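The structure under discussion is supplied below as structure tokens; questions concerning it will follow.
The other protein chains are all here in position, but one chain of the complex has been omitted.
Each chain gets a letter, A, B and C, in the order it is written, and its residues are counted from 1.
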Amino acid sequence: MHGVHDLGGMHGFGPVAREENEPLFHAAWEARVCAFEEILCGDDRSFTLDAFRAGIERMAPANYLRASYYERWLASIESNLIHEGVLTNDELEARIDLLRRDPDAVPPPAVVAPPPAPRAQPPSPPAAAPSFMVGDAVMTRNVHPTGHTRLPRYARGKRGVIQRLHGAQTFPDTNAHGLGAHPQPLYTVQFPARELWGESAEPGQSVSLDLWESYLERAPN
Amino acid sequence: MHGVHDLGGMHGFGPVAREENEPLFHAAWEARVCAFEEILCGDDRSFTLDAFRAGIERMAPANYLRASYYERWLASIESNLIHEGVLTNDELEARIDLLRRDPDAVPPPAVVAPPPAPRAQPPSPPAAAPSFMVGDAVMTRNVHPTGHTRLPRYARGKRGVIQRLHGAQTFPDTNAHGLGAHPQPLYTVQFPARELWGESAEPGQSVSLDLWESYLERAPN
Amino acid sequence: MANDPEQEPYVALRAKALESLLIEKGLLTAEAVDEHIREFEQDIGPLNGARVVARAWVDPGFKARLLQAGAAIGELGIPGGGNLVVVENTPAEHHLVVCTLCSCYPWAVLGLPPTWYKSFAYRSRAVIEPRAVLREFGLEIPDGVTIHVHDSSAEVRYMVLPERPAGSERLSEAALAALVTRDAMIGVAKVAMPDAAAVAAG
Partner (left out) sequence: MANDPEQEPYVALRAKALESLLIEKGLLTAEAVDEHIREFEQDIGPLNGARVVARAWVDPGFKARLLQAGAAIGELGIPGGGNLVVVENTPAEHHLVVCTLCSCYPWAVLGLPPTWYKSFAYRSRAVIEPRAVLREFGLEIPDGVTIHVHDSSAEVRYMVLPERPAGSERLSEAALAALVTRDAMIGVAKVAMPDAAAVAAG
């Protein structure tokens, strides 16, 4: 999707602010949210990494820009768990209310039931053999999907050269939406900056992206 | 600039919400801000329309998305008046404080001095004759200026056809930054939606934009 | 679009402070502000556009001049047509107006734009999925009809001349003008005969 998360080439965010001796986390809750994601996210766990990223991207644009990093993570973990039926929004709101009124409230004893099985993914055909070789010229497709994609907006309809083959990898555009892994050949594609940014490009620069085969077409000569 | 204001083709903003029997303004202050802009904005007034638009676009992206429409207008009027030296941020803050403490505070009697003269614009050469005719195929340039521009991001590096000539008009990219009017021929350029959105385009659609000559190059055959 | 109710008093205060300073500096008067607001409320608005549309429907000569140059609205005593382009909807072509970069709108004929026209949703979507947007407005455009979206990126302003509804042959110019809606002149609606509208609403 063309969301505000697709930041490459955007203007208006000012200089890069750095913090001296930055701590690993800025608050205890950030560390816990980071751990939740590690525990819950994975192909055979509560939600896939692609679904996690798509959950962040689905945030309302103003909220995405206003929220801090781990706030965005928390929002996506919540929305994915709700989507997967692991919990409901009402449960979450009720628990927030309970802990707001009584921070030391002891929740009911843990039900020692096995966690719900992750949602079965639709089967995928095996990946096809790569269509491109290192050195081949390719064009990225001029596509504007409304769903999750890893082809950034700045690199649509642009000409590049295959630099590396990475074998077949899960296709995020389907996997993020529970439509299956559909592995495809993944390539590193190198673009001259001038192809991407025209005369606004700085001199002597390339940008490389890791792109799935269905993002690519053979470039005309 | 590639700012969040450049919304054409973006996803994630949901359906178009409409209000039945919408009032002309939703609060009295909105009407007054709208009138301020009418009074202050113009080529021979406190700031140009291009500078007014650029002032909105310079808002921090999260603020732009969070603010309401006339809040964005107010922010740009304030920043342009401060930029032009008509008032200072300190004056504004002090007046806000005064009126917060005493809503009926009577400001000092109006100084019946003539308003400050608008900043003189640098001279511009006269516009050249148009290089394109109706029916000519053109390519928009693949440019990514950091300043104000009226070539939306979705229409960069795209092929279209000249549909109308409008004569020479002030060039916003310079005028917005106090660099002069530099009038150029203005054209309506029509693009097939497929050129802009590829296979994501809906069937049977065109998009027309009004574009200045320096945004355009003659298209290769 | 966020119009945070808690923030509104602060915005109103900011606007009041600015007006107070501008009066003090001689850049405006409260009376001039009031007068502009009166103009927004009384002098401009879609009634002007509706008069233009009705005249074009009944007067082929005017219609030809109007499509040639929007300045023809001056013939009806409406100023500000110098940068106006009027585009005509037909059974084969449908026009739609948007401003993706800000909120350019033909004030001379339509007055101030409605909030939805200025919304991020309309500005982002009208150029990439106009049929989907029009469907939300209740307007289904058949696949055979071409949609022309006009993204108002300069000082040219666009107004749509809607199709005259079938069955309106015997209506007076004033009665025709009463049928023409703001939405039809933006291109998100068609003009309907009153009966047809009642049937559709039923």
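Throughout what follows, contacts are C-beta pairs under 8 Å (C-beta built on N, C-alpha and C of every residue); 3 or more make two chains touch, one makes a residue touch a chain.
For clarity, every value in this text was computed on a predicted model and none was experimentally measured.
**Student:** Which listed residue, A:Ala28, A:Ala120 or A:Met133, touches the chain dropped from view?
**Tutor:** A:Ala28
**Student:** One chain is left out of this view; which of A:Leu65, A:Val138, A:Val161 or A:Ala181 touches it in the full complex?
**Tutor:** Selected residue, touching the omitted chain: A:Leu65.
**Student:** Name, in rising order, the residues on subunit A that touch the hidden chain in the full complex.
**Tutor:** Listed in rising order, the touching residues are 5-11, 13-19, 22, 24-29, 31-36, 38-40, 46, 49, 53, 56, 65-71, 74, 77-78, 81, 86-87, 91-92, 95-96, 98-100, 107-108, 110-116, 150-152, 154, 164, 166, 169, 172, 186, 188, 190, 193, 196-197, 200-212.
Keep this in mind: only the chains that are shown with their structure count from here on.
**Student:** Between subunit B and subunit C, what's the gap in Å when you average each chain's C-alpha atoms?
**Tutor:** That pair's centroid distance is 19 Å.
**Student:** Which whole number of Å gives the spacing of the CA centres of subunit A and subunit B?
**Tutor:** Once rounded, the distance between the two centres reads 33 Å.
**Student:** Among the residues of subunit A, which ones contact at least 2 other chains?
**Tutor:** In subunit A, residues 61-62, 144 touch at least two other chains, as defined above.
**Student:** Counting only residues that touch at least 2 other chains, which ones in subunit C make the list?
**Tutor:** As it turns out, subunit C has residues touching two or more other chains at 2, 120, 128.
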